[in-house]
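Complex shown without one protein chain; remaining protein chains in place.
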Amino acid sequence: MKVSLKVNGAERSGDVEPRVLLVDFLRTNLRLTGTHIGCDTSSCGACTVLIDGEPVKSCTVLAVQATGRSISTVEGLAQGGNLSPVQVGFHEEHGLQCGFCTPGMMLVGTALLERNPNPSEDDIRWAISGNICRCTGYMNIVKAIKHAAAMRDASQAAPQESHAAAAAGGE
Amino acid sequence: MAQQTQMHGRIGESIKRKEDGRFLRGKGNYLDDMELPGMLHMAILRSPHAHARVKSVDTATASAMPGVIAVVTGELMAQHKLAWMPTLSYDTQAVLATDKVRFQGQEVAAVVAESLYQAEDARDAIVVDYDVLPAVTSPQQAKEEGAALIRDDKENQKDNHIYHWEAGDQDTTKAAFAKAEKVVRLHTFYPRCHPAPLETCGCIADVNGATGKATIYMTSQAPHAIRTVFALVTGLPEQNIRIISPDIGGGFGNKVPVYPGYVVATAASLLIGRPVKWVEDRTENLISTGYARDFHMTGDLALDKNGKMLALRVHLDSDNGAFFADAQPSKFKAGLFHIVTGSYDIPTAHITADGYYTNKAPGGVAYRCSFRVTEASYLIERLVTNAAIELGMDQVELRMKNFIQPEQFPYHSATGWVYDSGDYPRAMNVALEQLGYAELRKDVEARRKKGEVTGIGIASFTEVVGAGHGADFDILGLRMFDSAELRVHPTGKALLRMGTKSQGQGHETTFAQIVTEELGIPAADVAVEEGDTDTAPYGLGTYASRSTPVAGAATAMVARKLREKGRKIAAHLLEAAEEDLEWENGRFYVKGSPDKAKTIQEIAFAAYTNIPEGMEAGLEGVHYYDPPNMTYPFGTYAVVVDVDKGTGQVKVRRVVAVDDCGVRINPMIVEGQIHGGLTEGFGIAFMELITFDAEGNCIGSNFMDYLLPTAWETPRFELGETVTPSPHHPLGAKGVGESPTVGSPAAYVNAVMDALSPYGVTNIDMPVTSDKVWAALRAGGVTE
Partner (left out) sequence: MFPAAFDYRAPTTLDEALSILTQHGDAAKVMAGGQSLIPLLKLRFASPELVVDIGRLPALNTIKRDDGYVTIGALARHVDVERSKELATSAPMMIEAAHWIADPLVRNRGTVVGSVCHADPAGDWGSVMLAYGADLVARSQTGERVLHADGFFEGPFTTTLRPDEVMTEIRIPVRKGRSGGAYLKLERKVGDFATVAVAVQVELDGNKIASAGIGLTAVGPHNLKATEAEKFLHGKEPSDEVIAEAARLAAGAAEPKDDLRGSAAYKKDVVRVFVQRGLRTAIGRAREVRA
């Protein structure tokens, strides 16, 4: 079956069996391997992507269901060379260790801040309660998202300032 | 080129992680992200039965299905002498079943196809005829008269007993118990749980017939050791085997063993001549790979009437599954369990341990356990709290009364350990202060008077890591040294390669910081590589919190070697005598004339352009470090809980965790490790469980049944620290990754026991679920 959808703003398409999961379409057909697979019972959230801005488990969506929709994956978070506030937050607050849950966590954080620019700790923990992390104990993930909220707050207050976030891993 | 070195990233600085960049962008290079030209996909067929004879395996239909290149059976593997392989504990393990299957989920056959969907479709079409046998699902059952014999494949195996092991002194301990005024007994079960890293295990085996080289990309925490094992098992020459561990999405000990999937994929690639990828799914991971714990323990603590500990006696039965595959130093059948006297000055102890085969997956040493220290620490900390409750003493008081005191270090324990350093009362006091313990105790009393069920749990653990001194610690004979190779380039940048392998612990940052400290090159200028056995120096890998104690020491030592060569080069450049030079902040300067100096960068350049006559060019070295002793991190954890009388649900109100892991190289990374371990401890204490029914069906083989805590249940952690350096480690560092999983389960459970102590409850085995607490409350006459 033909599938055509927007992924990170670009039109993408493919021809897949109806049973192909969206996560497999992203990883195998589109070679976007930043979305990960961590379980087989829709329990872990490692496969989280945004569909029309809302976080969902891409392992529990058929690729054919997503036709015509707009998908955001971790690869689309950075704009040009600049990391997004959420990405910067995760770096500054040590919100990742092995990195496997991180794309999902960052996408949930991104969607949360669009809806709720100033979330409490409880708001954040509730929002990420569908995403398992085995490494961090969640403490720094909460701090990372709060860091991003503060950054977005500051940049909204002073929109003229250039929003050049430091590129991590080579400062 | 006279520049000021910046020394940014010294020991003690919480610099941000250098490895983050690729992960933040979704460009981590995990095993399943990799694709090689011509690559095939493998799916493994597993046994639905816990114990059964394999009568026939019919692959005709499967072989003819679309996309299928090969179907591998035990029979085919046997023809290549690969149906069985050695385990890390000198036993054998089936790669693909030939005679019997011995646990539910055991590997029976494998399909190799063009796509994974095709491989799984064909796998469903393989027909296996089984004769089901009775399943043995506990050590109790395993030792019964007439119990089914599981390892009838082993020539001299007449029953299900694997090993008997002892430590300590039976006679002195017996005598001490005979005189004791008080004996407290605890029988407790530390259930089977699973490390469950978020990324499952897998490999891509690429055996190139034209070059003879076998490159195996593998989720391995110990690539060199695995390479050597592969060489011995497959007969492929070791120089032609290259194991590459890419980015790993969590290990926790799950990615140490050699799994049948790796061997089958390699054999398939060899036979077919194309790369073969095998990645297990979550069910496979939970049902067949290295589990953790499963110890039935009985501890007796002898005390005098004032609460002074006199002796400790422990017996344990270990449930080892169908093959003895514990990944632990070979001299120790029950790992380092005999650290069980813990933080206490107990004059004599006697430990006995028996291991048994059961119809379950093999493994046992995993999940941040420090080689069974989790089990030991749990037992002693639960025993001590129970003893306190029985004696009518405060849990803190009984501990303080019996702590090994600072002046007793190095401390010789009753079971032969030499603890390097510690200050247990100090860590306890820091924890109590952070908790506001005195006030909290009063508050607990006040709430109890109002009918609330609430309690405080304490655990003061001492654990042992950093394996280890080669004469005592080896895995399959490979001594547990570790290594660091450091090369400084002409422009003053460096490349550090190590025998360890990070699975998220931040090695690219932490170990660079050691180079910064010792050689003055900023951490940003030090690239750290691990995991490629062709380029990294030989090491035993990362697990059991050994990287900082062993490879970290090697890094310090090799950096110092290079610094000493640098001194000679500096002397040459400055036309001064070596002994007239001082080293500070990345430069050598002439004593009394600080402007006469050369930076490490200038020295590096000179190593290639202006080397003294007779001296070898270059600035590089390697150090293999043999630790003189283990290191002994310690701490005190305190947990406060409130219990819902109506439902038995436990809410963790506070967690205070004070850790002492000696010198902290990167405090931010250390704290991250502690958060993670406290969360795994929380899951183990309250919800994680792998269990089996009477037929040996595994319950807990997917994430609907094997419960992992989310951010919503997980408590917030309040961390504290003390620093008692290790006297024998070049940096004074001890390692920390496993301390929180070692120490916290007892703290969580002790809190619940404290809360239930008014009702006469002395033990609830983990996981402490709401129904168990409810039953204890109702039995104690408490209801809503």
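Lettered A and B in written order, each chain numbered from 1.
Everything below uses one rule, namely that contacts are C-beta pairs under 8 Å (C-beta built on N, C-alpha and C of every residue); 3 or more make two chains touch, one makes a residue touch a chain.
Bear in mind that the values here come from a model prediction, so they are computed numbers and not experimental data.
Chemist: Write down which of A:N8, A:T41, A:S70 or A:S155 is the residue touching the left-out chain.
Modeler: A:T41
Chemist: Specify the residue from the set B:T92, B:T352 or B:Q649 that touches the hidden chain.
Modeler: Missing-chain contact among the listed residues: B:Q649.
Chemist: Considering the complete complex, identify which of A:L5, A:V56 or A:L113 is in touch with the unshown chain.
Modeler: Only one of A:L5, A:V56 or A:L113 touches the chain omitted from view, namely A:V56.
Chemist: Touching residues of chain A against the unshown chain: what are they?
Modeler: 1, 17-21, 24, 40-43, 45, 48, 51, 54-57, 59-62, 64-65, 108, 126-131
Chemist: Applying the definition given at the start, please give the residues of chain B touching the unseen chain.
Modeler: 116-117, 120-121, 124, 281, 646-649, 687, 689, 691, 699, 704-705, 707-710, 712-713, 769-771, 774-775, 778, 784
Everything below uses one rule, namely that only the chains that are shown with their structure count from here on.
Chemist: Distance-wise, how many Å sit between the C-alpha centres of chain A and chain B, to the nearest whole number?
Modeler: 30
Chemist: Can you check the complex and tell me which residues of chain B touch chain A?
Modeler: 16-28, 30, 32-33, 35, 117, 196-200, 247-250, 252, 281-283, 503-506, 524, 668-669, 671-680, 702-704, 708, 710-712, 714, 716-717
Chemist: Residues of chain A touching chain B in their complex?
Modeler: It comes out as residues 17, 19-20, 27, 31-41, 43-44, 46, 73-75, 77-78, 83, 87, 90-92, 94, 96-103, 106, 121, 124-126, 128-142, 167-171.
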